[in-house]
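The complex appears here minus one protein chain, its other protein chains still in place.
Here is chain A:
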Amino acid sequence: MSLTIAVFIQGIVVLALAPLVTGLVRWFKARLQGRHGAAPWLVYFTLLTTLKKENVISESRSWVFRCVPFVVLGIALFLSLTLPIVFPSGGIPQVDLFVLAGVLALSSVFLVLGGLDAATAFGGMGASREMTIAALIEPTTLITFATFASVAGSSSLQDIFGNGITVISHPALLLSFVALVLIVLAENARYPVDNPATHLELTMVHEAMVLEYSGPYLAMLEYASSIKLTVFLLILGNLVGAGLLTTVVIGSFALALFESTIAKMRFFRMQEYMSIAFFLALAGLILIFII
């Protein structure tokens, strides 16, 4: 299959699927909690409605504020087009894992700048929390990626999947996989790090940073989070060798189940969560040299 067609098809699939994944997680959560729940496809309509709404922009902001939604959505698009997620075994351009880590960090940095730019108390609060989390999660991300790269003998995701590497290929990857799940939860502002459904200004992380955005900009940022969640779910799915639909359904269900059974962690215990992730990742890396 030619590169262009593969990228095109993958882009369409991921972009079309992303709101559904968010909707499915919400729907499963509602069902698990005994609520009727909104239809999983409601997210499409919400995005369209938000897109049509007026853009209310604070007067005390700079050009950064306007630029953030484009950068964040751009990065989400980049991820959806360049990672081997729909066609794991080939057809997608080579992306180095460390480029991926860098791009993710760039997205965080811009979200933080967006939060800070309007100079509201909540934006600053969310930004400071996001930076704390990002700083704690970064080393774990790099070590986890390094472990996968060592097993595959290449730091390109395409080679990893192309060589048929899954979690069971090497004992070290089992540990790294768990670390990766913890990273994915933190990266996507999910429990126990952040509460995606919170209405409480004082507890928000991701939502606090995007609090000043409205209308089309808000739609872009929300769409970007949906895409990011979908991309990560698909990567995890590929690592356990599950197909696209299985991943979407089982993945959203597992996430909903997880979020329904626990309480959000106290913010000052976050370092324990991050330490667990870090040492799992580190143990994985060491294991490669032992075995």
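Criterion: contacts are C-beta pairs under 8 Å (C-beta built on N, C-alpha and C of every residue); 3 or more make two chains touch, one makes a residue touch a chain; residues count from 1.
We adopt the following convention: contacts and distances are computed from a predicted model.
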| item | value |
| --- | --- |
| Candidate names "NitT/TauT family transport system permease protein", "(2Fe-2S)-binding protein", "Cobalt ECF transporter T component CbiQ" or "Hydrogenase"; UniProt protein name, chain not shown | "Hydrogenase" |
| Selected residue (touches chain absent from view) among A:Tyr191, A:Tyr217, A:Phe232 or A:Phe278 | A:Tyr191 |
| Contact partner of the left-out chain, one of A:Gln33, A:Asn163 or A:Thr246 | A:Gln33 |
| Residue among A:Gly74, A:Gly124 or A:Gly241 touching the omitted chain | A:Gly124 |
| Chain A residues touching the omitted chain (full complex) | 29-30, 32-35, 121-122, 124-125, 128-129, 191-192, 195, 197-203, 259-269 |
